[in-house]
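Just one protein chain is left out here, and the rest sit where they should.
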Amino acid sequence: MRRSKNETRLDVVALLAHGSLRGATPLYLTPSSGLIESVVLVSQLEAIRQVRPNTVVVLSSEMGSGGWLVSAALRHAWERRASAVVVAGSVYASAAVGLAERLGITLLATDGEPAALALALAAEIGAALSVVDAELARVARTVAKDTTLGDVLKTISRELDGVGVSLEYDGVVLASAGLAPRETDEVITVEVGGANSVVRGTLTARAPTSGVHNLRLVRSILEVATPAVKAAWLLEEVLSTARAVPTAAIAGLDQDPAASGAEFEEKHRHLLTQLGWREGEPYMAVWFSSGQVQDHRPELTAVLRLLWRKVTVRSPLAEVQGGWLTLVPAGDQDASTQLESRIRTRLGPALAELGLVAGLSRWQEDAPALALIVREARLAAQSARSTGSGTVLGFASLGVVAATTFVDMDAVALVAELSLPRLMTSPDRDVIITAVAAFLDHRGSVSLAAKSLNLHRNTLQARLNRARDLGVPLDIPAELLSVHLIIKVLRRSVTGKTTSEDPLENQKGLPEFPV
Amino acid sequence: MRVGLRLQGTNCRTVVLDGRTAVSSAREVHAGSLSEALESSLSGLRREFGSGITEITADVGRVLVERKLADVVAIRISPRPPADEFHMTVLPALVQPAVTRTVHVRGGHDLRGRTLARLDLEAFLADLPGILAGDVRNVAITSVGSTASKDHETRIADAILSNDRDMRISISNDFYSSVFRDRDYTAILNSALMETGEELAAMLEEAGRRQFPATLLSFAKNDGGRAPLSRLALAPVHGLRAEPAMGILGAATLAGIPEGEVILCMEAGVSVGHTRGGLPVARSLIRQGFEASLASNAAILEPYTVHHPVRTDVPSVIADLREWQESALPFGLVPTLPALQDAALVGSAVAPLTAWIDRLETVSGRVDLQRVQNLAEEDAHSAAVQLGASPGQTHIIESNVFAMPYGNPGIVRIRVQAAGETSADEEHVLPAAARGINP
Partner (left out) sequence: MSTVLTTEDVRNLRTGAHFLACTIDPTAIYVYAEMIQRGMEDRSLELITVDELAPDDLVVAVGMVTQGLFIADMPPVGDEFLGCISAIEASLGRRVRAIYSLAAANINGIVPLMVGLQSSLPVIDSDPMGRVFPLISQTTLNIGNVAIGPIALMGVTGERAVVEVESPQRAETLVRALVTELGGWAATAMYPCSAQQLREHGVHGSISRMIRIGQILDASTSVDRKLLLLADLLGATRIARARVSHIESLSRPTDLGLPAQPSSVTLEDETTGRIVRLEIQNEILLVLVDGAVTAAVPDMVTLLNSEQGTVVNLEDVQVGDVIDIVKFSAAAQWYSEAGLDLTEPKAFGIPIVHPRRRHA
């Protein structure tokens, strides 16, 4: 990186006094303070032969600091008219001081990591690139040796002196290494994977603002490491997909819901063996689905798989029609409760962020047929949509209310249009619908309903009468359920609060799942 | 005031120093016997200086050399005895006649201190009555690997002593050399000198007690230091060739150069030594050509040659120690010290108490090396204190670690020298702030 000529010139003495060389111990200082124009971090002696004049040569710690090495480095540095040589530790260098003096080259010792000093110095003189080249090539080599995503992230973090490094998707942390993030951190992100990639996310580093990190170098390191991150992620994704095949197959089976567990096992023994199925052991199904029917993001599978690891690594997650399925062994009731709470606490926020919900089957001691628990989980997930993204719902806590979540909302709306035309066209429709809904919700009690709406009893009574006038059959018991249903649907549009999140509106296209 | 004293034949020569100043020139007493000469010298000093004398150090090197060596039984411990005559241990010609009997005992250790061959104590015990039956009272024991383990040497020594308390035993582990024949030679020579050492120690002790009951008597060692008389009976070998060391120390003291070059001009020729930390620079062996070396830390005194580099940055002293100083010195040298000083006696008078630690250590790395070196320095320090030095007056002069060529990685030799003064001599500080080679 070129420096403009009129910029303030840096020299060794100034940087020792109050710059990036502050922590270094001068073993020998030339009488006239050396000009500093660039810095190189070298890990091989030969590299010093290439440096430009007025360069600070920092010997990387992997090079060691034997006296002979320091001597040879001083010589090369002298030949290249370098401004200083920086070595790790001062123990071995003592005998080289005389040579530094003879050659007239400043010799500094650092107790810290030489690379950190080089980076800080590079930042200070704005010459990061010269250091970066050497450093980046080494980082690239190092991360390329890692095969798992976790290891890659750990290595990146280590290269950045332990700063927090994470792989994120839509703000959701999928995997991380290093220090926990803090509010004040500088956040540097780099994209991983393209638009059509199976894996897609961002690689993020959070560097303390107070630290010595050159943010541009941090970014460069992230960029250099990205291919390794992507490769490791893809590899894991491929392996997970392979492991998930039996689970996916089970979900796709045309199953007889009435069949017993034993019959199912008999019929699909081979598949179950592949799944690692343990006979007689109760399993729980977990179904993830999108909060939005149309929402299909192919990369979500890979994302969800990384997230799912936070719950368990043993049960593979399969992408299936309408969502993702996994089967988790749960030995007893406690294990099932634990599973549910773990999904809620560890995945809840991420699911909310990603617009996903999760449903769990009931735990049953007598090991019901797989088909049954898969269906339970799916229904629970469907039902969870009504409560919004991020909901984790167990089938056990579902009950009959679930039924309403499976009503075809568009059909109901259409029925309302056709059978209650006067209501629908009435200008005070919304007020009336609200009044009727409150009345029905309070089991026909005008007082309670008025109270809930903060109205006078007589006012409510008047609105109910107006409803009757507009053709709402409030006094025919056999029709009340239907009225209640229609009103519930209509009320959604009244409050206007729910649009895409309204599960009732999303029912379309899923009629094959009757209650 | 301190006295430097040298014995030879039936003569006793003394010089008295107050600080670094000689308060009397060297005096020599000739008498009918050595003990009479000593007695007479000391009583003269008592009359003149009374209780002002705090230290007396005797150089007995010349006596040790002139007395006939006592007969010695040499016991050598190794896995197997020599298979042919070529492979027998050969001693320097001067010492060879003193060895009246050689006994081989199976045993020995390797450099790590592991047993190479089990000590054949049974066979030795069978031989023992025969050894004790002779009239030889001195035994030298040298075992293969005794730098790493002295177990076999001490077990043989114990076996002898439990049968005869009065035998004088010298074991080679007391002397550091990595060479078997050096240790063997040194142990034998030491053993052959012990009787004389004992005798001299007793004589000095007795005369000292009579004339200067409150004064400590020491003997001068070849490293330029001194040790209490009791050590003379046990390790007389360190008193051999003390004179060159004392010459270097004395000349340097008179010239006031604790760090520098000392050129001694004697009848036999011109020699060069160096001082560091106020003491002569020493080496762990006294080499004798191609023969076995004496394993004693001794001052280095090398012949001065025409090629000798003249250095302006190093202070140097040229002392003319010749008896007859009429002719000019060779090499165009000009003495820088006033004539007629017995430098070696001055050296004896000022010699500090010195102790050496010289041993092998197994280290696992730099930190460990530092640890064992520190330990050795502490040991040397306490060894000097053990000799009578005051802890506050004791310094490390030299502290070195040597790699062992072709050795096991991790085995190093550590050599440390400590020097100190007794509390009685607190006013007499070492000529320079003592410092070792390694900071």
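Residue numbering begins at 1 within each chain, and the chains themselves are lettered A and B in the order written.
Here, a residue touches a chain if its C-beta (ideal position, glycine included) is under 8 Å from a C-beta of that chain, and two chains touch if they have at least 3 such contacts.
From a predicted model like this one, the values you see are computed outputs, not experimental measurements.
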**Message:** Among A:A73, A:I125, A:V229 or A:A437, which one touches the chain that has been omitted from the display?
**Reply:** A:A73
**Message:** Touch as defined at the start, partner being the missing chain; which of A:L103, A:I250 or A:A371 qualifies?
**Reply:** A:L103
**Asked** Which residue, A:A95, A:V187 or A:A462, contacts the hidden chain when the whole complex is considered?
**Response** A:A95
**Message:** Going by the contact rule already stated, which one of B:S78, B:T186 or B:Q393 would touch the omitted chain in the full complex?
**Reply:** B:S78
**Request:** Quickly run down the residues of chain B that touch the omitted chain.
**Result:** 78-87, 89-90, 108, 110-112, 116-117, 144-145, 147, 178-182, 274, 276, 281, 283, 290, 293, 300, 302-303, 305, 307-309, 311, 314, 366, 369, 400-412, 437
**Asked** For chain A, which residues touch the unseen chain?
**Response** 44-46, 64, 66-68, 71-76, 78, 92, 94-95, 98-99, 102-103
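Note that in this section only the chains that are shown with their structure count from here on.
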**Cα-centroid distance, chain A relative to chain B, in whole angstrom** = 78
